[in-house]
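Read through the structure below, which is laid out as structure tokens, and then see the notes.
Apart from one protein chain that is not included, each protein chain of the complex appears where it belongs.
First chain written, first letter: the chains are A and B, and each begins at residue 1.
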Amino acid sequence: MSEDATHKPPPGDGEVPPGTTGDEFSIAQSNALVPLLVMFALTALVIFWIIVRAEPVVSPEGAVANKAYGPGDFPQIFGEDTVLAGLEQDAAKQGAQAFAVSAPPFTEGIFPCSQCHADIPPNPERRPLPEMHSDIVLHHDEQNRWCLDCHDATNRDQLRSASGALIPFTESYRLCGQCHGTQYRDWRSGVHGKRVGFWNGPKRYLLCVHCHNPHSPRFASLKPLPPPVRPQFLRAEDAAAAGGTAHAAEDPGEEHAAHAR
Amino acid sequence: MGPIKFAATVTRYALRGSLAYWAWIGFLLLLVAWGVGAYLDQFREGLVVTNMRDQVSWAFYIGNFTFLVGVAAAAVVLVIPAYVYQWKPIKEVAILGEILAVSAIVMCLLFVVVDMGRPDRFWHLIPGVGHMNFPRSMLAWDVLVLNVYLVLNLVIVTYLLYCGVQGRSYNASIVVPLIMFSIPAAVGIHTVTAFVYAGLPGRPYWNASILAPRFLCSAFCSGPAIMLILFQILQRTTKIAIKDDAIWKVAELMAYAMFLNLFLLGAELFKEYYSNTEHLVHFQYLFAGIAHHRALVPYAWTFVICGVLAFLLFLIPATRRNVITLNIGCLLIYASVYIEKGMGLVMPAFTPDTLGEIYEYTPTMHEFRIGAGIFSVGFLVFTLLCKVAVPILTGEFAARRASGTGAAAGG
Partner (left out) sequence: MPVDDSSRDAGRDETGSDPVGLSRRQFLTAVGVAAAGVLAGCSPETREAFLQKYFRELSPEELELRAARLRTAVHARFGKDVQMSTLAAQPGVSFAYALDLSRCIGCRRCVYACVKENNQSRHPQIQWIRVLEMAKSKGIDFKDANPYYDPEKVPDPHHFYLPVACQHCRTPPCTKVCPVGATWTDPDGIVVIDYDWCIGCRCCMSACPYGARHFNWTTPHLDGAELNPDMHVLGNRPRPRGVVEKCTFCVHRARKGRYPACVEICPVGARKFGNLIDPEGELSIILREKRVFVLKAELNTEPRFYYFYGI
């Protein structure tokens, strides 16, 4: 490029005047460049080879890390959506105090209780029941209460409140709510427990007993559904190549520092 | 001379060369074909052929993109002495810096395209045709600014080559304002790219105000390093006369940039290690590893050591002026910044991810092939543009025009 104005270059380091042919190296005549570039290319290749050949690290925590489960593997949990069936009718039937609830989870054939108890004279004495109902383990303030504190002695098809008033099984929440007032209050507004349906329309509540066995109310543990696939095994072929139990050889006690139990 | 004649002249020069030239072009074309083959796989199967997953959703491609934006911005290291300070030794070769900028931006855009999940929807980014989330999205800004910078440098380079091929002087009142504008534009592209990262609150490794200054400093180290090596190659392979003075001055400027680069890195390390908050975990992963996850540790220490060594080599005038140590320094700083901007910037930000999970990412062969192909495209662009620029710089066209042989000469 030609340029009209010429300017003096600013003072440099002063050691090498431009264009000298002294003892200093001149870049144009040097031979250093080619071997240096070759070295660099080799190093770059080695580094890339290391990167590209490195196997992804598999974390030891968790179980089988490479099988992708889906809801179709658990048909008993994820069946048809039956929430809406009869929802509107149920909601319409209820009064101001009552709630539309799912049917009480009776054991098969146990209800109505009067089919046996109509002929049995009530015995209010606290005792174990070896002939029938031996499968029921009472673990619900059993120091102070027993069956007939909740079940009405004369009418076994109903429950009994502290005042003696009868409560149908479809309104058992009123019985629970006598002692568990805060949960009952939260259950009514949907904060405790479960209700399904429409957030702006009819809903169906689950009774307390749908989650809490009244005789042993502590919520039972469940087997969790499988963990997600690890990202290294997102592709089916990577999962197959890794084999089934990616963690089998690892000592389960060997802890990832961040996952100490 | 019309544009068709200009294109014909350029093509003629590009197609004329020694065996070494054609070997180089052939090698580059091979790499490009290799990369295109890998990209066809990726286009067919999706980005799953890379090792990127939800936990590490940006990796090799974006790391290279960030590094190359820095290289493109580094043209300013030549432009400022040449056109602001009117320093002749650099002014004669400033166009080479702009050619490097053009090549680098082309590579940047290619890396972005191969990283997109839906490259067929690229037109969504065109203002007026698609819809851009402007001005809120930093990535939208980046697209605009990068393309403006590319067009700017293309116009400057094409105009200078066009005038040069005709053997006549360029019109300074057209070119100089454009070149002056390219200075803030160069700073702009790297700043906006840094803002893409720095503006993400969910990634504390990036969400630091120091990120944009660090980007600029490392850009002004690595880009000129490439330029120095390319200058020396051109000095050896062509008749171009690049004054050693230009090279010494660029090296001197790089020394300042390297100091700032190290200083900013040190400042960030102090802040993280001394405050010892939860955000330290990203630096720990990088420099010490977390439990058995140690893949990046050797690279982290490599880039620090290379950076310090390069700085020392450039700081001491004796080693800066010794051509062997100068070149070692260039290679060291290039490697240091490449590792820092590639592995050292993108991967620790995702490791551990936002929910604390550690997924160790390493590039696949597909990513490496596509990266090599894109780098080859960049080298091709640089080579072809230089093939025309160098005869202009050596005065071949001016001489021919002066001798009156005109367009009929074979040159």
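The rule is short, and it goes like this: a residue touches a chain if its C-beta (ideal position, glycine included) is under 8 Å from a C-beta of that chain, and two chains touch if they have at least 3 such contacts.
Please read these numbers as outputs of a predicted model, since none were measured by experiment.
**Student:** Using the touch definition up top, pick the residue from B:Leu200, B:Leu260, B:Val297 or B:Ala372 that touches the left-out chain.
**Tutor:** B:Leu200
**Student:** Identify the residue among B:Met132, B:Leu150, B:Val323 or B:Met343 that touches the chain left out of the display.
**Tutor:** B:Met132
**Student:** I'm checking contacts with the chain that's been left out. Which of A:Gly86, A:Pro168, A:Gly181 or A:Pro228 qualifies?
**Tutor:** Of the listed residues, the one touching the omitted chain is A:Pro228.
**Student:** What subunit A residues would touch the chain not displayed?
**Tutor:** 59, 61-65, 68-72, 74, 77-78, 83, 186, 189-201, 206, 211, 219, 221-230, 234-236, 258-261
**Student:** For the chain that got dropped from the picture, name the residues of subunit B it touches.
**Tutor:** Residue positions of subunit B that touch the missing chain: 1-2, 4-5, 45-48, 52-55, 57-58, 112, 115-119, 121-122, 124-125, 130-133, 136-140, 142-143, 166, 168-169, 171, 196, 199-203, 278, 281, 349, 352-357, 406-407.
Convention: only the chains that are shown with their structure count from here on.
**Student:** Quick check: how many Å separate the C-alpha centres of subunit A and subunit B?
**Tutor:** Roughly 46 Å separates the two chain centres.
**Student:** Please output the residues of subunit A touching subunit B within their complex, sorted ascending.
**Tutor:** Result: residues 1-3, 5-7, 9-10, 12-13, 15-16, 18-19, 24-28, 30, 32-33, 36-37, 39-40, 43-44, 48, 51-52, 54, 56-57, 59, 230-232, 234-235, 255-258 of subunit A touch subunit B.
**Student:** Would you mind writing out the residues of subunit B in touch with subunit A in their complex?
**Tutor:** 48, 51, 53-56, 85-89, 91-92, 95, 160, 164, 169-170, 229, 232-233, 235-236, 243-245, 247-249, 252, 290-293, 295, 317, 321-324, 327-328, 331, 335, 352, 356, 358-365, 368, 392-393, 398
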